[in-house]
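A single protein chain has been removed from this complex, and every other one stays in its place.
The letters A, B and C name the chains in turn, as written, and every chain counts its residues from 1.
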Amino acid sequence: MSGNSFGRNFVVTTFGESHGPALGGIVDGCPPGLELTAADLQHDLDRRKPGQSRHTTQRRESDRVEILSGIFEGRTTGTPIGLLIHNEDQRSHDYSEIAERYRPGHADYSYEQKYGVRDYRGGGRSSARETAIRVAAGAIAKKYLAERLGIRLRGYLSQLGPWRPRGFDWEQVEHNPFFWPCAETVPELEAYMDALRKSGDSIGAAVTVVASGVPTGLGEPIFDRLDADIAHALMSINAVKGVEIGAGFACIEQKGTEHRDPMTPEGFLTNNAGGILGGISTGQDIIARIALKPTSSIRLPGRSIDRHGAAVEVVTTGRHDPCVGIRATPIAEAMLALVLMDHTLRHRAQNAEVVPPIPAIPAEPRPNS
Amino acid sequence: MSGNSFGRNFVVTTFGESHGPALGGIVDGCPPGLELTAADLQHDLDRRKPGQSRHTTQRRESDRVEILSGIFEGRTTGTPIGLLIHNEDQRSHDYSEIAERYRPGHADYSYEQKYGVRDYRGGGRSSARETAIRVAAGAIAKKYLAERLGIRLRGYLSQLGPWRPRGFDWEQVEHNPFFWPCAETVPELEAYMDALRKSGDSIGAAVTVVASGVPTGLGEPIFDRLDADIAHALMSINAVKGVEIGAGFACIEQKGTEHRDPMTPEGFLTNNAGGILGGISTGQDIIARIALKPTSSIRLPGRSIDRHGAAVEVVTTGRHDPCVGIRATPIAEAMLALVLMDHTLRHRAQNAEVVPPIPAIPAEPRPNS
Amino acid sequence: MSGNSFGRNFVVTTFGESHGPALGGIVDGCPPGLELTAADLQHDLDRRKPGQSRHTTQRRESDRVEILSGIFEGRTTGTPIGLLIHNEDQRSHDYSEIAERYRPGHADYSYEQKYGVRDYRGGGRSSARETAIRVAAGAIAKKYLAERLGIRLRGYLSQLGPWRPRGFDWEQVEHNPFFWPCAETVPELEAYMDALRKSGDSIGAAVTVVASGVPTGLGEPIFDRLDADIAHALMSINAVKGVEIGAGFACIEQKGTEHRDPMTPEGFLTNNAGGILGGISTGQDIIARIALKPTSSIRLPGRSIDRHGAAVEVVTTGRHDPCVGIRATPIAEAMLALVLMDHTLRHRAQNAEVVPPIPAIPAEPRPNS
Partner (left out) sequence: MSGNSFGRNFVVTTFGESHGPALGGIVDGCPPGLELTAADLQHDLDRRKPGQSRHTTQRRESDRVEILSGIFEGRTTGTPIGLLIHNEDQRSHDYSEIAERYRPGHADYSYEQKYGVRDYRGGGRSSARETAIRVAAGAIAKKYLAERLGIRLRGYLSQLGPWRPRGFDWEQVEHNPFFWPCAETVPELEAYMDALRKSGDSIGAAVTVVASGVPTGLGEPIFDRLDADIAHALMSINAVKGVEIGAGFACIEQKGTEHRDPMTPEGFLTNNAGGILGGISTGQDIIARIALKPTSSIRLPGRSIDRHGAAVEVVTTGRHDPCVGIRATPIAEAMLALVLMDHTLRHRAQNAEVVPPIPAIPAEPRPNS
């Protein structure tokens, strides 16, 4: 498989740069018979898109997606689904100063080391614009998983710089610009972000995604364990520098008696495993958390070099997110959806006839953090 | 690709269970002309194997590897390399009680949900014995990377439960049973582990792996970014619940001005990126850290269910590691080696003729933590 | 990999149906720095497109391709190249009778058995329209192979029903509607085809493709031998029912002394091998020939069943090729180009540093049949 494809049986391949004419993708392997329209994809695209609050980049894109194939009379046919999103608001002149310089903390230098060339406008292929297609493709997976398997996939911003939620309410997540699960602290986040924007700096964040109602048995040991593929998928998102499942890095200081989740006929009692044991889903909520670095696209000057190796100072003008974590939730949900969709099909390929010795035991109640 | 294969151009496929006759693997895609003998692989296998100190499982395996193909007159031919390790010390009667019960925190339940059956002896395929083959294959990659590209790959135990090193010296890592980089604190670790073993409980750990001398340009955006493949590789190791690159989860609270690594003609000034930007190597040290959960194979009883769904209490007897992190360092090195090897070949496939605008700038001095 | 992707390192993924809004594809893995414009692709698309003579389907499509990504300042960047061709002349009402019936010899029945549904307009995904994207992608490969490696790829119609060329001249191939290499017999072919069209029937054909200047060493034994991948690529073209390499089926009656191609320091003396030995290229011309079945889309009635299992008679109206072989040459060239491109990169991945004991010996003079 190529670097721009994800998945084995439900495969998503994408193309598109920040300032090219369009972004697009192909979803191959979708089961037939699923009702699907562009509107189904637009919802998640609208959650992701830039320019919706003063806290994110002011680039205006409608991110309107078209479905070019794979649908007949409103349902998927099983043939590949072509997706297209036209770029509308590319302002190339914002980036002309960057043509000769490497922005520190960005992919400019590494892309030119790899390819000998880069499309410097807006970061080219390294720009997070390409995530729009991931979200569109993920929406197809989400719909199938929800309708056919009853899997619910949701995410939220679980940390913004030093801020953590004080309470937790899923209902709040879609009602503020941050995907923040705690209404009480939203004003503090807004004040924090306003100050940050004025300062010209940026901040990191953490996003948590949760999949509920996952059947047991997903995951392909030993290399394509479900958690390994989830880590792959989430780490492939721009700015992600860490992934943890369940108790994650807290495991280090846990004793075995604390960490392991007891099982009873009524269900699991805890969920430190994050829904995965031995790389295979247990039916419990799958809980993954990612760490996103602060963007390097900031107004404050930084030391760098140019394409001739000379020392320069770099200031990024243009339109940027002071916290890329704010728009990351739909992207993380989409990637988790793609993993679960692919694994659903992979598991079905080999084990469709398997009858486990006992039915799956219930998952434990939803965790809040 | 199948779940038991790793890599696209340098592909490792493995088989083997804890109590089967043998473990084995096939390494496909190794460049020809590399001098290679079984002894080259044995060194890392010996670092990994059980029973070498009182702090690890007392199962005695020589883990002697044979090379069955792919070598002629002492050098690789470019044809697939077959590896075999015979299991010697399988004590099946230790596990017969487990045949009917699901050990909490283990893969027993999830495997039976997936396959309808499991080889219960020693955990079958879910046992960490299969990592022996990963280490053998990784040793081939390590040798090539070192000899042909000057890449040095080393790891160490960076946290054991609450313990962190007080100083750092690479030289210490191979001189204690823990791969611990701080001689001063070794007695404390030993005392801690002795007490732990007596208590019958287990503890988590963290391991850090570092690759130095990595060329620029490795990584295949957007889905097979180098960090995404590293996360995949490391998360596929038994007991791993988290992976971070560079500053990792510390990024969350970092400002952009703090996080981004300035570049000068003399080199990078810091390495929060962990050697990867935009998913592509920058020439700086690649630094990855994993969190390993405490093993659930402990003498202390746990609540669980059996294959009929009835409540039971489970006690694991037999021979186990009270801290699986102690033997994880060679496995993590091996997986990082496999990723870098695969990406070296993948990058070469597409970009062998590329000449970057400027030579790579130097990496910054080696980080110690 | 998915069924709609071809290749391992140079990967082409396509989408699009006969009567959907558009066809498209993504080319992933193209080396950077190749000069490329849509015009470079249009030439081969124009050779393939329908409606250019009275001997092919009268559907009018301009098959104008757009490049949506992967190019910057006129050269490839190494990032994925998005291709798009809009469908223009879909006449849906021509196919409404077919909605309920399975055309014998077509994919209607098999698609509905597989997916439970089919886009019946024009054959949907099973229509040869999708080959337009293969030709566009193949043109990228052709350009790279020609400019960087001096590989020349050409094909021609080597048999039309009972007709074989009486002479052979490459120069003639582009100067008649058939890609026929013999000017003398063109009038006979035209008369034959006119009679065929009047009769309402169709006929089979054979196409031969030749690659010259191929370097030695391409091919990945044992399963991805170069000839195995060529067979895969060519058999994936609609209507192909047979593939042979070099002497092909004539081998059956050859003695070893006749078949094997002697080697001398001045070069090979014959080329029964068709340029491939042990699945690896020898530097000789790669010669492959395919057999194309007569299309089942004919005006003459045929016995079939409908979607309820009842017996029906089926007559295909609408616009069709009486001999699909006539437009197959550019498609076969494109598929051969994709195989050689992919194998060039795969070989480079593993063996870029290899120096063979002796330089490649010359190929023998070009064969004519």
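Here, contacts are C-beta pairs under 8 Å (C-beta built on N, C-alpha and C of every residue); 3 or more make two chains touch, one makes a residue touch a chain.
Please read all numbers here as calculations on a predicted model, not as lab measurements.
Q: Give the residue, chosen from B:P50, B:G105 or B:G124, that touches the chain omitted from the document.
A: Answering carefully, the residue with contact to the hidden chain is B:G124.
Q: So which of C:K143, C:R225 or C:R327 would be touching the chain we can't see?
A: Here the residue in touch with the unshown chain is C:R225.
Q: With the missing chain put back, one of C:T37, C:S96 or C:Q113 would touch it. Which one?
A: C:Q113
Q: Pick out which of B:G20, B:G217 or B:G302 touches the chain that's been left out of the picture.
A: Result: among the candidates, B:G20 touches the missing chain.
Q: Touching residues of chain B against the unshown chain: what are they?
A: Spelled out for chain B, the touching residues are 1-5, 7-9, 11, 13-17, 20-26, 28-29, 32-33, 66, 68-70, 72, 75, 77-82, 84, 114-119, 124-125.
Q: Take the complete complex as the reference. Which residues in chain A touch the chain that isn't displayed?
A: Per the touch rule, chain A residues meeting the hidden chain are 8-9, 29-33, 78-79, 148, 221, 345-346, 348-354.
Q: Counting contacts across the full complex, list the positions on chain C that touch the omitted chain.
A: 1-6, 8, 14, 102, 104-107, 109-116, 125-126, 130, 159, 161-162, 201-206, 216-225, 227-236, 238, 240-265, 269, 272-274, 276-283, 291-296, 298, 300, 302-305, 307-311, 346-347, 351, 354-361
Definition applied: only the chains that are shown with their structure count from here on.
Q: So chain A and chain B are the same sequence; what rotation in degrees superposes their CA atoms, nearest 5?
A: Rotating chain A by 180 degrees superposes it on chain B.
Q: Any idea how many Å lie between the Cα centroids of chain B and chain C?
A: It comes to 45 Å between the two C-alpha centres.
Q: How many angstrom lie between the centres of chain A and chain B, each centre taken as the mean Cα position?
A: Those two chain centres are 26 Å apart.
Q: Two or more other chains in contact with one residue: find those residues in chain C.
A: Within chain C, residues 8-9, 29, 32-33, 78-79 contact more than one other chain.
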